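Note that one protein chain of the assembly has been removed; the remaining protein chains are unaltered in position.
Going in written order, the chains are labelled A and B, and every chain counts its residues from 1.
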Amino acid sequence: MHLTLDEQIRENNVDNKLLEVKGLTVAFKKDKVVDDISFDIFAGETFALVGESGSGKSITALSVLRLLPNNAKVSANQILLNNESLLSIPEYDFCKIRGKRIGLIFQDPMSSLNPVMTIGEQIAEVMKIHFDYSKEELTPAVHKLLEQVEIPEPQRRINEFPHQLSGGQRQRIMIAIALAGKPELLIADEPTTALDVTIQAQILELLKTIQKKTGMSLWLISHDLALVSTMADRIAVMQKGKVVEIGSTNHFFKQAKHPYSLKLLAALPSMDSCTNKELKKIDNNETPLLKVESFKVYYPIRKGFFKRIVDHVRAVDDVSFELKQGSTLALVGESGCGKTTLGKGLVNLIPTTAGRVLLNGIELNQLNGDELRQKRSVIQIVFQDPFASMNPRMLVGDIIAEGIKALHSDINLVDRQQRVANLLKQVELPESSALRYPHEFSGGQRQRICIARALAVEPKLIVCDEPTSALDVSVQAQIIELLQKLQKEQGVSYLFITHNLAVVAEIADEVAVMHKGKIVEHGHVEQVLTQPQHPYTQSLLDAVPVLAD
Amino acid sequence: MIILWTDTLIYLLVIAISLAIFFIGKQPQMRRPIKKIGASKTGMISLVVLIFFVIIGLLDSVHFKSTESRTHEIISLLDYWAKPLREQGEKTYSAPFSTQLYSKETMTADDGTTQWGYPRLKFGGAHLQNPEAEWKMDVFTKALIGFGKGAGLFALLFIFFWITLHKNHEHFFANPTSKAVWFVLFTLISKTYMLIDLSMYYHVFGTDKVGEDVFYQAIKSIRTGLVIGSLTTMIMLPLAIVFGIMAGFFRGWVDDVIQYIYTTLNSIPSVLLIAASILMVQVYMSNHAEDFNSLIVRSDMRLLFLCLILGVTSWTGLCRMLRAETLKLREMEYVQAAQALGVRRGAILIRHILPNVMHIVLISVVLDFSGLVLAEAVLSYINIGVDPTTYSWGNMINGARLEMARDPVVWWSLLASFIFMFSLVLAANLFADTVRNAFDPRRAD
Partner (left out) sequence: MIKYILRRILYALPLLMGVNILSFILFFVVNSPDDMARMQLGQKHVTEQAVQNWKHQHGYDLPLLWNDRASSNKKMTETIFYQKSIGLFLLDFGVSDSGRNISEDIKQRMWPSLSIALPSLIVGLLVNISVALMMVLFRNSYLEFSSIVLCVILMSISSLFYIIGGQFFIGKLLKLVPISGYDTGFSAIKFLILPIVISVISGIGSGARWYRTLFLEEVEKDYVRTARAKGLTETQVLFKHVLKNAMIPILTGVVVVLPLLFMGSLIMESFFSIPGLGSYTIDAINSQDFAIVRAMVFLGSVLYIFGLILTDISYTIVDPRVRLS
């Protein structure tokens, strides 16, 4: 008889259930955010709970540890940890579960660490609560743990504060804190979402090694199916508070049944999409729409008694590139590489230090005051956070019409309303949206409104600053489709700023890779993504989690 | 009719507040916080109490020249109605509901014999033949009658509203908040009526050193407290909003100059700044006595000036908050998007920045109000508050404080000012809490 892997695991581990959850329900007021879910986690396995934002996956983990705020109503038929009922443990004894038997890692390591305690203190604290270490033993134990999570120079770091470390190192500290109690189960709640791709890969690698070494179970909570595929033994998919599908990873990726799982799988942007891309007909002799020459944005570092400028932070350092009419250039890089600064500099939202920007024959950054204002319609920008990019106190119609009003004051009210209606149609929103407020829309819809706002002044070039990274995967795909459609219809060009290489493969014609303020590689999308020349591009590509076959 | 300077400003303020309520009510995103206030029991109760005080204050802000008295002194509508209280004074101290003076003196009886004892009051309980025997019963029945009249008035009002608002029965009558509001209205109206009825025959809070009715003083002080709380805010708001937003939005040298101004003002201890300014005003007024001929005009000018000074010393806090918020807002993506769309800076300020800091302004206005009412008392105590002839709780306390050493103690002035001031400040504080909970985005559900 041939058993699937899932069944094999189940066969071998019948008595080996580490965590057993049955009928867990969490409600805030009347809203059930987790609705009657059941699942098991076996000893030594990696179990992944996958779902989009708001599906209730983090709440599930927090409710097991009783870490939810008081207004949450948690009920469950059964929660067993190693056959011991967690539900019957009184609150004053529950401290012996948290941190000791179940460890927890959060998404944002910066805010999750106490800013005014040294790293050593924060790790030692766990050991002091749960074990009887003497004072002399404590420091070496912390030291050892820091080594285990591969923190360089542990003897120095032990006395440092969280803000003195990098994001990746902070997450390693979080892991060390979670490991300090020697837990049987480690819950990792989106452990890499706040980190850059290359760091993300390192942290995942670390989690894997530690799990192998200690034999504990890992409960991974993530929205990223690709990442999960490289890590998990079993996957559970959550949607609107319910577990809709649960099974072994292999099984899931080959034979997922539930429509929602299928939708998630289909929405996964794939790196392969660049290979069979039809080449756009672009006349190479045509003058480029955008021509950037040795563009620089420096921030002064002031020091000393008179605050003299001693040096500069080179946010964008001598960047040159061209962008052709109707095409898309993707600007790729990790956080802090200067890609957003470059984008805002091009739109003239921040002062530039040096360089020539020739846009549709105009040098925008040489203009000032009213002249600049009048010419602004050529280049527009769409921001990352759809919640912060619209004035909450304005009607959507007024938001879209704002640019028309400012730049074409000759257009009368009726025509303006007609144009707003057309724009809404173009971004596939109902006309009635004009009379509603931004907070009534979802993230994806808001991003559509932002695109409509940018389109309203008929720009030649739109700078898209991570327009999809705050959105769920399925919505991401829709926005990209919309952008592509608009490009085809109106011939608008995009400068697409992103850290997500899969999205690049999807949308870009050309790619420029940015690293420490400079463009290190620039070329056609297929060429850059399949045959990277620069080592940095290579490391970026290597770090992308690819669906395990 | 005579309009004093503070009256003008009060009328302006009333118009401004009505307009503000009208416009806020029209904006849909304001409905949620307003609903939240409407649903809060403490919020609505304190609002009712506040409105009650405001009505008294407004009645006291309609001034005209009295035609009855020879002197043609300036009186207000409230004075007109409270004529018995105002005019029927005693010789000196008398306890609440007392029929006799507080101190012994030589009395000459009808037959010419003199006697050392407590003389009867000219006004308090003068209708009683035999005070010792009748007094208790009389006070009780008078109170009951007053209470009954008040309850009757309330019943009429209630029936009127019941009929007119019946369509929204659920909204105005059935939920717990509206029930509480009706109950508070009932107690307020009936108790007020009871006090009014009683004060026709007795001094309900006694009389002070010169025999003036303390109840009258306490009521008259309401206007002073309200004026200080509200006019100061009106003076400080434009300064704080304009400077705060400009500093945060334009940064650079504008920010430097504004920061310099408010640090300078802040660094001067505010009591001393107020003291210095009030001293100056006093000297100025005594040197230009011809411009301030009437006592009431004089004290009104001083009240206005006090508001002005308080406004100048208190705008810095809100200004700092608005500057910080504007600094945050100007980096918001919607402001940058507007910039990219070529919207003028003035339009960005008015359309994007100002509406998004208004909740901070609103919260700080209601929070400051009670503090200012309390500050008035302290300032009056050190003689740098309102004019000593102005009725104010601070002046009442100040006058009564010196009598604490007397035995037995003269306590009623203190009690009256305590009750009135405490209920106004408590209502204001509770209302401020409700407003803050409703408008603070971090406390949104």
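Before moving on, here are some points about what is shown:
Operating definition for what follows: contacts are C-beta pairs under 8 Å (C-beta built on N, C-alpha and C of every residue); 3 or more make two chains touch, one makes a residue touch a chain.
Predicted model, so just to flag it, every value in this text is computed and none were measured.
Note on the chain not shown: across the whole complex it touches A, B. Considering the whole complex, the residue from B:S178, B:S277 or B:Q339 that touches the absent chain is B:S277. Across A:L49, A:A76 or A:L113, the residue that sits in touch with the chain not pictured is A:L113.
Considering B:L144, B:L165, B:V210 or B:V378, the position touching the chain not shown turns out to be B:V378 (whole complex). Remark: the residues of subunit B touching the chain excluded from display are 260-261, 263-269, 271-273, 275-277, 279-280, 283-284, 287, 370, 374, 377-378, 381-384, 393-394, 397, 401, 404, 409, 414, 418, 421-422, 425-426, 429-430, 433.
Summarising the interface, subunit A meets the missing chain with residues 65, 67, 70, 92, 95-100, 103-104, 106, 108, 111-117, 125-126, 129-130, 161, 163, 174, 177-178, 181, 302-305.
The criterion applied here is as follows: only the chains that are shown with their structure count from here on.
Once the centre of each chain is set as its mean CA position, subunit A and subunit B turn out to be 54 Å apart.
Those residues of subunit B whose C-beta lies close enough to touch subunit A in the complex are 27-29, 332-334, 336-344, 347, 351-352, 355-356. Here subunit A touches subunit B in the complex through residues 344, 347-349, 373-374, 376-377, 379-381, 383-385, 388-394, 399, 402-403, 405-407, 437, 439, 450, 453-454, 456-457, going by the rule given at the top.
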